[in-house]
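Yeah, one chain of the complex is gone here, protein chain that is, but the others are all in their spots.
Right after this comes chain A.
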Amino acid sequence: MDSTSPEPSLYTVKAVFILDNDGTRLLSKYYDPELYPTMKEQKNFERNVFNKTHKADNEIAFLEGMTIVYKSSIDLFFYVVGSAQENELMLMSVLNCLFDSLSQILRKNVERRCLLDNMEGVFLVVDEIIDGGVILECDPQQVLQKVNYRQVTESGYGFVLFDYITGSVEGQSERSQLLQTTTRYQNRALHST
């Protein structure tokens, strides 16, 4: 932590990752090419962070010269990493947005199994919150609206069939389907807040 003030820049987030309760990587993105350039260094860092944080839910830690904010839910651990000079509250707002958006997509079942079943939604949410280290959006409602993701339900097979049938007449049905899903999400959002 040197004494200089942070350089004015939009590049706030150095890395974000989601680990399970064994410390295994489920998703991770590194945005600063100079920080842990190899997969081995990244996994070592994640291992070190996990060992130091999984026992106590402390929200914030300082490791290997990085500020790390984190949160856990059942068998999942969410981490957002920034430089030592970074405003901790900015990192916190990214973490909260990530957690709240996923929580809504997973219908409050923020646990490993459910997350893995909806992995594409998770990838899309992360992509909408951070772009190359820049905070793109930090309002969960906006993120959900942009991702517009439908959760895989038990009637998943029905959807496949539905998609298959509508495949030929997609052009017409798509618009109404889109409207339906967005209103459905907005209603749910209203409901939950």
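The definition used in the following text is that a contact is a pair of C-beta atoms (placed from the backbone, for glycine too) under 8 Å apart; a residue touches a chain by one contact, two chains touch by 3 or more; residues count from 1.
Just so we're on the same page, contacts and distances are computed from a predicted model.
Chemist: Just to verify: the chain that's not displayed, which of "Hemoglobin subunit alpha-1", "Large ribosomal subunit protein bL19m", "Coatomer subunit gamma" or "Glutaredoxin domain-containing protein" does UniProt list as its protein name?
Modeler: So the chain that does not appear here would be "Coatomer subunit gamma", according to UniProt.
Chemist: Contact with the hidden chain only, please: which chain A residues?
Modeler: Output for chain A: 1-10, 25, 27-29, 39, 42-43, 52, 56, 58-65, 69, 84, 87-93, 112-113, 116-117, 119-121, 123-124, 127-128, 131-132, 134-138, 142, 146-150, 156, 159-160, 163-164, 167-168, 170-171, 174, 178.
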